[in-house]
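Before we start, here is the structure in question, set down as structure tokens.
Yeah, one chain of the complex is gone here, protein chain that is, but the others are all in their spots.
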Amino acid sequence: MKPKSACLLGLILFFTCKIITLAQLSEFSSEEFRATDEITAGKPPAPPTNIKATDKKNDDGTHITISWTKSADDGNGANNVTSYNILRKSPESNFETITKTLIKTGKTDYTDDTVKRDKTYSYLVQAVTASGTTSNSEVTGAEATASWFHTGKKWLFLSVVLFSVVVIYSIYHARSGKNIFIRRIPGLEAVDEAIGRATEMGRSILYILGLGSVSNVATIASMNILSQVARRTADYETALRVPCNDPIVMNVVREMVKTAYLEGGHPDAYQEQDIFFLTESQFAYAAGVDGIMLREKPAAVFLQGTFFAESLILAETGNSVGAIQIAGTDKEHQLPFFIAACDYTLIGEELYAASAYLSREPMLLGSLKGQDYGKLMIFAAIVVGVILELIGVNWVTTFFDKVSN
Amino acid sequence: MRRQVPLALCFVFGVVMVLIEFSPHPYSKFLYNEVINWSLIITPFALVLGVATLVQTHWIRIRRRAEYWQYSFVVFIGMIVMVTIGIPFGPSHKAFAWLFKYIQTPMDATMFSLLAFFIASASYRAFRARTLEATLLLVAALIVMIGNAPIGDLIWNKIMPFGENLPSTARQWILENPNLSSRRGVILGVSLGVISQSIRIILGIERSYLGGGD
Amino acid sequence: MLKQIMQIDRRIIFILVALAVIIPTLLKVSFPITISEPTRKLYDYIEDLPSGSTVLIAFDYGPSSMAELQPMGTAFLRHCFQKKIRVIGMTLVTEGATLGYETMQEAAKTTGAIDGVDYVYLGFRPGTIQVMLGMGTTINNIFESDYKEKPLAEIPMMEGIKNYDQIDLILDLASSSTTEAWITYINTRYNQKIAAGVTGVIISQMYPYLQTEQLIGLMSGLLGAAEYETLIETPAKATKRMSVQSFVHLLVFGLVILGNVAFFIQKRENENV
Partner (left out) sequence: MEKLIGVWIAAFLTLCIYSFLYRDNPFYRFAEHLFVGISVGYGIVLSIHQGLIPLAWTPFWQAITQWPPGWGLTKLIPIAIGLLFFARLIPNYAWLIRYPIAILMGIGSGLAIPNVMQADIFRQVHGTLVPFSQIHAGTLSGSEIFGAILMLIGVISTLTYFFFSVEHRGVVGGVSKVGIIFLMIGFGSAFGNTVMGRVSLLIQRVEFLLQDWLHLI
């Protein structure tokens, strides 16, 4: 805005306010304003028409949207409208300009975000010309209210509710003892092969749980798998060595393996010193395990659980001593190394599925099933959406656009 | 008291946070801000957990004269030096910044740079195209590796009359196409897992975070 | 013979790697960098911002990722300062506090940017997601003073900056999952534009977010930093390091091929036996 027109505008506003205050106009029409226009030079443009003030929905009651139809002299007629200006009257004050900068022509709406909740405001729109003459629209009013529920998010809300119900239902379904099917997991089927080979060769099996603590989901999953492996090694009387990185994990593992040997009917075969604490530091642990691999040349190496950067050091050494390696982790960054250097790898969720499959724990099985329903819904949404898009119907896409923004 | 109250608190806070998400009302916003503020106040105290575990482990090692117990003193010395300088003078103090810059930074950076060596040796000794899967992985890895290296484009443009900058273009194509779609599949699956776990935590079905005991 | 080659001591490979880094570093080689689309998008976005805009950089990394992310921060800050774009720095990672401070001060020194006028460094607060969300209400609520404990109210640049509404872009320099958190919580809730610079390990994971425009741009590891340096026409550390990098990539490439050739020859011999 040029300084000159700004001065002029200031002058107009000053007079406008003056007149309003003087007249104490509570209900006035735009007629009164015409008087001020005559003070300034130039012919006033046609006023904006059809002005509407509406409370913005789904907000905290601090927005009112004002819309109008452009002045007849905006782009047409005298074509002298250069901008619009909005004046507001609140219960406490009289009409005052609320637009900090003039609204450019072509725009026909404005959101006032300075209102207070549960109050009624009146608005009018001014058309402004280059020389600063103005003309006012009719006055309209609205009350700013706050919403308790965001209706634009109703689909998101319903989806959250629906998915929660599905998960809870699946868990209860699993708890009621119904059999829940889980697909074949190739890595698990190789367990027997690995143990068999170790027995034939008379070598040990090395089970590495990684660096996780007992609260890690992957470490818990790994312990479930270990307990099954222990059951088989008990049958075959193969040595099972478990170097641990966390003393608490070691204690839990000792208990679990002991129970497995007991239930397998070979309590005497259990060797407590085979499950031992190495060190809690990352690379020293890797070096320690490397040493064990090189010395003992185990026939099979299990790498299941939470792994970080040491994954490739372990997998490489295991590979170099010619062991069958079965790996699994939910740490995505380490998966490439396992896949490249190991014979079988449980990828991410497969590790959880394997653990649920082996432990038959209803909570794990049920959640897995519930998530599968979720995947099915996503699958269906994508397929239906694509088909509809290709024939030119786009409501699925629009729907996802709306719910995700 | 020991189990039921924490589970109830978890439920209340969880449900409130979910519901607030759908309510733009100023009262909800107020509540939301308060809860966020509360959790911001609580979080820094969690520091106690990590420090206590570390001190305990090394203390036990020293007491039991476990293997390499002498090194546990080094841990304590490092910790004490940082704390005695940092706490009274603050982290922007010169001495503290010096310790960070010349002791912590080089060690942290070097520790992870060891992996450059290991990745090279593993590439040679362990990464074999033994199955179809491993083959695909290796081929994609090799393309990305050469596409990442500026020398890849340079050599290609010198010796090949066609396909300017093909290595980096191929790399970009792999990342933007097959990589993108498989990652998206993983994201969708993992996100469902996160949501289902959150539901279980709020409802008290999943309680492993409470730890053992009654 | 073949077996010997395959069973070669890994320390010999370590030496090869060391040489592949040391020799080119001493020779100061330099190669041209090809610009990728995601980096260019970030550059263009900053190029199109009017001066006086505000961006926020989150230095969410520690010394272990400094080699990759620090050059990104430096190049990006230089671009912003040259364009008179105001920068707020912060971190969600403890070690990032000192690193971010250093990076901002160095970039300011080379471009003449003034603390408190052209940039503000807020430092660290624990609580990741809660910190992000809290800043959405008011930044002052989380950081009532900057890193040097000067109250935000007394900093001229922060005048008029209340929350994300006044911030035109958040650049997350990440070595872990912070970028996902910025996207999930801040992009979704506040419609805030997010861009990222990430370490090599997580580059691949970022691509789905680029396609949905939840990320408006991405610098991919050291290469991304070198690309940005090329775009602002001030080649620096990253460009140099990428050139050295080339040789190690060639070495690893060669090692993988050699290892596999040996593997297949051995496999065939075994089959024949």
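Letters A, B and C mark the chains in the order given here, with residues in each chain numbered from 1 onward.
The definition used in the following text is that a contact is a pair of C-beta atoms (placed from the backbone, for glycine too) under 8 Å apart; a residue touches a chain by one contact, two chains touch by 3 or more.
Here the structure is a predicted model, which is why all the values come from computation and not from measurement.
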Contact set of the excluded chain (shown chains only): A, B, C
Touch criterion as defined above, residue of C:178, C:245 or C:260 at the omitted chain: C:245
Sole residue of B:66, B:82 or B:154 that reaches the chain not shown, by the stated touch rule: B:82
Among A:64, A:87 or A:180, the residue in touch with the chain that has been omitted: A:180
Residues in chain A touching the chain absent from view: 153, 156-157, 159-160, 163, 180-184, 281, 283-284, 287-288, 332-333, 335-337, 339-340, 347-350, 353, 368-369, 372, 375-376, 378-379, 381-383, 385-386, 389-392, 394, 396-397, 400-401, 403-404
On chain C, residues whose C-beta touches the chain left out of the figure: 11, 14, 17-18, 21-22, 25-26, 28, 64-68, 94-95, 97, 123-127, 129-130, 133, 142-145, 183-185, 187-189, 199-201, 203-205, 208, 211-212, 214, 220-223, 241, 244-245, 248-249, 252
Interface residues of chain B (partner: the chain not displayed): 2-3, 5-7, 9-18, 21-22, 34-52, 54, 68, 71-72, 74-83, 86-87, 90-91, 96, 98-117, 119, 123, 133-134, 136-145, 147-148, 171, 174-189, 191-192, 194-195, 197-199, 201-202, 209-211, 213
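Here is the rule we go by: only the chains that are shown with their structure count from here on.
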Averaged-CA centre spacing for the pair chain B and chain A, given as whole angstrom: 17
Distance from chain C to chain A - Cα centre to Cα centre, in angstrom: 22
Shared-contact residues (touching 2 or more other chains) in chain B: 111-112, 119, 121, 125, 127-128, 130, 138, 141
Shared-contact residues (touching 2 or more other chains) in chain C: 10, 205
Partner chain C, residues of chain A touching it in the complex: 316, 320, 332-333, 404-405
Chain C - residues contacting chain A, complex: 7, 10, 188, 191, 201-202, 205
Touch list for chain B against partner chain C, complex: 33, 36-37, 39-40, 43-44, 46-47, 90-92, 97, 100-101, 104-106, 108-109, 111-113, 116-117, 119-121, 123-125, 127-130, 138, 141-142, 145-146, 148-154, 165, 168, 172, 175-176, 179-180, 183-184, 187
